[in-house]
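In this view, the complex is presented without one of its protein chains, the others remaining in place.
Up next, chain A:
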Amino acid sequence: MAAPAMARNKWSVDEPPNSLEDISGYNNFYEFGWGKEDPAAYAGALTTDPWSVEIGGLVDKPGKYDLADVLKGQSIEERIYRFRCVEAWSMVVPWHGFELAGLLARVGVQPSAKYVAFETLLRPEEMPGQKDGSFPWPYVEGLRLDEAMHPLTILATGLYDQPMPKQNGAPLRLVVPWKYGFKSIKSIVKITLTNKQPPTTWNILQSNEYGFYANVNPQVDHPRWSQATERPIGGGLFAGRKDTLLFNGYGDDVASLYAGQDLAVDY
């Protein structure tokens, strides 16, 4: 899927990425369990081929698109992005993917559309975590249309030089690098353009802790912990902490999206 020897993309950060082991062995994907090692342990049985994505709502060409059709005409690029989890740990990930804007242009966004809603696969027989009834499956997320159209926002299909590991959200996941990781919804089966703000899973569960925007912001603490600093994963026992950057360091590119908004209110 990935073209060999890609030139460094202008959106990529100049920081050494985490190892494939770190990225694919330590993450949250509650569909496979609550532990950081559970996704790697239990995602193997997930069927990712065939795969289709239902694109609907306020679009000109709604329909159920086969994965190959979703990818048609989109150029897959490497994007080395910072990844900041709301739990205050971080990584650097060399994603492969294409801009969501490209897909949205293809299906034709109608003028009345203001938001994009996403939904993860619901398949409890292959996603054992979904048997836990305390969680409102399937996982849903959403972006404002301008956030979705931003060139930093990608649909990722792989990382390093391989297809997306199942535990990281194969075959197709969102990556929004200036927002906390939970916004970057995995294993997407449904994309819907809407004119009102869609519900998002963590906001449904704990609205005082997880907002719709979830922009990385060192000044707005999670009620239970500070977001001022983060622990970089992969540095071993004595890696310590580093300062968290506003918009995860992507402020020059995205701060204008939120001009006039109070980020402490729209957290």
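One rule holds in what follows: a residue touches a chain if its C-beta (ideal position, glycine included) is under 8 Å from a C-beta of that chain, and two chains touch if they have at least 3 such contacts; residues count from 1.
Definition applied: contacts and distances are computed from a predicted model.
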From "Protein-methionine-sulfoxide reductase heme-binding subunit MsrQ", "ABC-type quaternary amine transporter", "FtsX-like permease family protein" or "Iron-containing redox enzyme", the hidden chain's UniProt protein name: "Protein-methionine-sulfoxide reductase heme-binding subunit MsrQ"
Per the touch definition above, residue among A:10, A:196 or A:224 touching the missing chain: A:224
Touching the absent chain when the full complex is considered, from A:15, A:37 or A:60: A:37
Residue of A:43, A:233 or A:254 touching the missing chain in the full complex: A:233
Missing-chain contacts mapped onto chain A: 18, 21-22, 25-26, 30, 34, 36-37, 87, 89, 134-135, 202, 205-206, 224-226, 228-229, 231, 233-234, 236-241
